[in-house]
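Just one protein chain is left out here, and the rest sit where they should.
So that you can tell them apart, the chains are marked A, B, C and D in the order they are listed, and the count of residues begins at 1 in each.
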Amino acid sequence: MSDTVALNPGPALAAATRAGVEPRGAKPRRALSGRNIMLYGTLAVAALYYLLPLYVMVVTSMKGMPEIRLGNIFSPPLEVTFEPWVKAWAQACTGLNCDGLSRGFWNSVRITVPSTLISILVASVNGYALANWKFKGADLFFTILIVGAFIPYQVMIYPIVIVLREMGIYGTLTGLVIVHTIFGMPILTLLFRNYFSSLPEELFKAARIDGAGFWQIYFRIMLPMSLPIFVVAMILQITGIWNDFLFGVVFTRPEYYPMTVQLNNIVNSVQGVKEYNVNMAATLLTGAVPLIVYFVSGRLFVRGIAAGAVKG
Amino acid sequence: MQNSVSIRDLSLSFGAVNVLENLNLDIGNGEFLVLLGSSGCGKSTLLNCIAGLLEPTGGQIFIKDKNVTWEEPKDRGIGMVFQSYALYPQMTVEKNLSFGLQVAKMPKPEIEKRIQRAAEILQIGPLLKRKPSELSGGQRQRVAIGRALVRDVDVFLFDEPLSNLDAKLRSELRVEIKRLHQSLKNTMIYVTHDQIEALTLADRIAIMKSGVIQQLADPNTIYNAPKNMFVAGFIGSPSMTFLRGEIVEKDGKPVFHTNGVDFSLDGYSAAEPLQAGRKVVLGVRPEHVKVNEDSAGAEAHQATVDIEEPMGADNLLWLKHAGHSMSVRVAGARRFAPGTAVRLSFDMGLASLFDAGTEERI
Amino acid sequence: MQNSVSIRDLSLSFGAVNVLENLNLDIGNGEFLVLLGSSGCGKSTLLNCIAGLLEPTGGQIFIKDKNVTWEEPKDRGIGMVFQSYALYPQMTVEKNLSFGLQVAKMPKPEIEKRIQRAAEILQIGPLLKRKPSELSGGQRQRVAIGRALVRDVDVFLFDEPLSNLDAKLRSELRVEIKRLHQSLKNTMIYVTHDQIEALTLADRIAIMKSGVIQQLADPNTIYNAPKNMFVAGFIGSPSMTFLRGEIVEKDGKPVFHTNGVDFSLDGYSAAEPLQAGRKVVLGVRPEHVKVNEDSAGAEAHQATVDIEEPMGADNLLWLKHAGHSMSVRVAGARRFAPGTAVRLSFDMGLASLFDAGTEERI
Amino acid sequence: MTGQAHTGRPSKLLRNLSSKIASIPMMLTAVVIFLGGTIWTVVYSFTNSKLLPRAKFVGFDQYERLWDAPRWIVSIQNLAIYGAFTLVFSLVIGFLLAALMDQKIRFENTFRTIFLYPFALSFIVTGLVWQWILNPEFGVQSVVRSLGWTSFTFDPLYNADIVIYGVLIAGLWQGTGLVMCLLLAGLRGIDEDIWKASRVDGIPMWKTYLFIVIPMMRPVFITTLVIIASGIVKVYDLVVAQTSGGPGIASEVPAKYVYDYMFQAQNLGQGFAASTMMLVTVAIIIVPWAYLEFGGRKRV
Partner (left out) sequence: TDLEVTHWWTSGGEAAAVAELAKAFDATGSKWVDGAIAGSGGTARPIMVSRITGGDPMAATQFNHGRQAEELVEAGLMRDLTDVATRENWKDIIKPASLLDSCTIDGKIYCAPVNIHSWQWLWLSNGAFETAGVAVPKNWDEFVAAAPALEKAGIVPLAVGGQPWQAAGAFDVLMVAIAGKDVYQKVFGDKDEEVAAGPDIARVFKAADDARRMSKGTNVQDWNQATNMVITGKAGGQIMGDWAQGEFALAGKVAGKDYTCLPGLGVTEVIATGGDAFYFPLLEDEEKSKAQEVLASTLVSPAVQVAFNLKKGSLPVRGDVDLAAANDCMKKGLEILAKGNVIQWVDQLLSADSQKQKEDLFSEFFANPSMTPEDAQKRFVDIIASAE
């Protein structure tokens, strides 16, 4: 890829030719200058490092087991087969269940959708309250929350088990949604608080003078203006929740196990040899949703990060 | 009903910082009051208190003789216009105007009537279907005014409504606001740090410094009889020239003396007797100095032109005079090359004299 | 060496947008040239081309008769001052000034000498150990100028250096820059959209519109003999009043006629013959109208005061006259209540006449 | 919202009521879960709870045992090595990439997506892939050997001395994209005039970055640092998926110690003691940051 970049005449050269003047001073920089070669060369090497694992996953997932035993993980498949994909999706066994990832996929959807929506809703309202409707002590709670973001999850598992048990929702989908909401709260609240604080305060004042209350301002003024940060939050939560393993396995029962648990089961239920091709296919299938989310909305993500997150 | 807005002993502090302290202010019915002061002096804070957007630490606020200190903004009968326009970006102009009315559950026909009226007054009829991002700065500000207009309020609050506009638009909208006030006759409280706006718009100007009102008077008094050096220096561009010196007696009359030069004080009406030896500051506005190229006149002071700033209509001269730098305004057509020697005469009836210690007007 | 900076056929486009097209400009040695124009007209773009921060799409730039079109900025002998100051925030003022010199491996004593000199000229000696965040806006801008100063350059480039300052500081620094130019005598190119800055500072003003220079002349010519209606309307605050009408012949002499009112054109020196029937626009500046309360004078036009804007030194009147709105400037002491009837007389020697079609001065 | 009009100051509690109601989830989370949970954990770290929490206090026994356990020491060492290298490398690499991306390059979106996509994958996936690539029988080592260099050895995951670096490679692969993104956003926030000024001053690009831009990005760096650091303390899934702490105990980390002792060893007290120590580590990171962020200047 880098070659095509480097060979492309850059804007400077093209421009000079177009103008048709032969400048008497030093010649303009060429597109193939040392700087550009360095620049795109470094980027290409870095890109290679980042792409390699994906390449290995894809290639391996399309090989048969005999080919894998031959050794070279980087060589493209001699014989492309989608058998591993089929197996990973629909046939791989964990214990008695031999329906692969498919079941986990729908569980993941069932977990991710409400968890994402609810956690974002709760966090955005909190962030909004913190940014615009400060009350005494609000900052104290917020500080606790932020410090909480650093607490290793393991520390919290046991207390949460107890709390959920007392609430009688342990093992239910509701319980899991609450857990995701809780652990998403610090970073999301911070994100939303920063974003809402960066919106002009006068807008909020104008709405108050117009007589709008807490919720009216939130839904009718703030929400429609907050697309970038909602996109960031969505991406973070979708990938975070979809990729979650620990909570999925600790706080639910098997019929709700998300795809990652299924993935872990498939990968760890070794039957004889490790079926690397099936594992890779399963891995790709599991990662597909967050990957697609990133590929589709990565640009918005960066913009949103710039809009709300970095300002600390 | 005497006053439209009355503020009694208003205090407000952010944590340990006292922004306003025991501030009192009465604003008459239909009056156009301008709050003028440099950045950070508490103008917006005061305005936000009146609007109900900030809760005062102490004191009370009355609007139309009703104590509104603890009322919600919407119940105070006020409308507010902000520097940044604060239009709801995702709504059309029409929606921006009607939002508050809808929230108040006003019947639809009434809403439409009001929007029509506001659109007419502000000439924004053709813009109603547009979004704020499709408007120019001036149009946006007009819509922002419209939002206060439709709410049919007693008091308009403006917080530097024109600061974000360029000079040309600013002067245009200034005129429009003035016209609006003349036709609506509402009470208007207008915050700015632009003295031109203050001078041109206000019935009365309140000049603030660090949360304290320094002088509250009509523009003419403020300009010509500033109460203290702060007010004197703050108003007028370029600033009043201050000459530090003292009173000496000459021929039985008090005379202002500085750096070996005397200024007769004939024509100056002092509020206190001018005792000899008193350290004082003489303030002279650039346009109250006459510049003569010839040496006529008894009280002709020698000066040389340092810098000339032609501004089209006027020409601003920076002179060296008796060791002081002094700015003087002459007509645009009169040009002086730097270095030119000139003679000055002063109109003492329009000058100001301050005590050097208290900085208060004498 | 005639010119300090010469620009030949300069073109620049961002993608498909042509910002500058075949622009030519010669700037004399030691000249103070102001580029004036509204936002987005390409002023900064031009300045950046001269500085070498943007690569032109076509054309050439000479500085001191050397083709620098492809030179690095540092080799062009230019220094630049930015609107946002662009000080390096974590370095002290001293470090800000010396950093470029250190990188260029200048010997230490020399660096110190230059900093001393700059500090003296700009009176920032006591600030040398501070960080930019501990400086006021004006001080920051002074340091930014100092950074150009220490580099001992031929040409100073200023990109709206005063826009971020408040009115008071702006007028102070304006004087300082003027003084700096008078003492250094370097070539200075100064971008602004503030006409007061342009008028007061410039030896010559280049008025730009959409990347094209509309008029290049000294401030006096620009103000009094604008080349076209754009220039005429752009310069002057409040704007020149434009009256649309036509030339009619009266008593054998061309006369300007609009809405039933005639204006004698005596005293106006037209570049072309004024044929009857030609559609023209008469431009009158506010200060070139005399306001009389009595009805004396042959050419006394009837008008009524619409709005009065007292500005301290001046008083600005918005009049209704023959169906037009017209702004007129009178002395600050003369006050007129809205509705007052007045009579106007015009100084045609200072008026401007434009063709209604081409908008060019006749 | 405020019922009583002119009677006087309305009740303090009722003011901002909606906001308070809306903040209940946050308050509950903060107090009950984070604060309550933490205190609960600390308190029970002084008990000898086994499978179930029991309030039988044993003083500092659990801590003494913890610091006697070689595995805990190894875990701490690993965390220190992994943490230090992750911080340094992800900041350096992240910044380099961000700086390259900021050169108005073509295909910026493509490159950005490439660098960022690993962040979309879970640590489980990351661990598995890199386990596979670093596997000496199939991965890099065997490929290089098959190219003829038969003595080539690169088996970090099976060499106790360097296994943590194997984990590091995977961790960096996963995390630098986000760092790059954050720093890129920071770079984009730098006033363009600064760049122009430094070019006019003739300051070379690298010096501009080093002496001007990086110091200007301090707040972004701090935010990034905190994000990385919080991730480091929590590192668990990656190790589990990639090495399971092996070979032996060579790649164990504190979070895994906590988990293993809480649940596998059924010694909650020990697990709680270890988590409390992690909490202390966190505090060591957080307190200076909080001081830098909130202590110095008051922001509105």
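Simple rule for what comes next: a residue touches a chain if its C-beta (ideal position, glycine included) is under 8 Å from a C-beta of that chain, and two chains touch if they have at least 3 such contacts.
The structure presented is a predicted model; accordingly, all values stated were derived computationally and were not measured.
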Cross-chain touch to the chain not pictured, restricted to A:77, A:171 or A:213, is A:171
Touching the unshown chain, chain A contributes residues 93-97, 157, 161-162, 164-165, 168, 170-172, 249-251, 253-255, 264-274
Missing-chain contacts on chain D, rising order, are 50-52, 65, 69-71, 135-137, 155, 158, 160, 244-250, 259-267, 270
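As a convention for this text, only the chains that are shown with their structure count from here on.
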Here the gap between chain B and chain D, centre to centre from mean Cα coordinates and rounded to Å, is 54
Distance in whole angstrom between the CA centres of chain A and chain D is 16
So chain B residues touching two or more other chains come to 72
Residues of chain D that touch at least two other chains are 1
Chain A contacts chain D in the complex at 1, 5, 8, 39-40, 42-43, 46-47, 49-54, 56-57, 60, 68, 71-74, 122, 125-126, 128-130, 133-136, 138, 141-145, 147-160, 163, 181-182, 185, 189, 213-215, 239, 242-246, 260, 263-264, 267, 276, 279-280, 283, 286-287, 290-291, 293-295, 298-299, 301-302, 305-306, 309-312
In their shared complex, chain B is touched by residues of chain C numbered 38-39, 166-168, 171, 174-175, 178-179, 182, 193-196, 199-200, 219-220, 223, 235-239, 285-287, 307, 309-313, 316, 318, 329, 332, 338
Listed in rising order, the residues of chain D that touch chain A in the complex are 1, 12, 15-16, 18-20, 22-23, 25-27, 29-38, 40-41, 53, 93, 96-97, 100-101, 103, 105-107, 109, 111-126, 128-130, 132-133, 137-139, 142-143, 146, 173, 177, 181-182, 184-186, 188-189, 219-220, 222-223, 229-230, 233-234, 236-237, 254-255, 258-259, 262, 268, 271-272, 275, 278-279, 282, 285-286, 290, 293-294
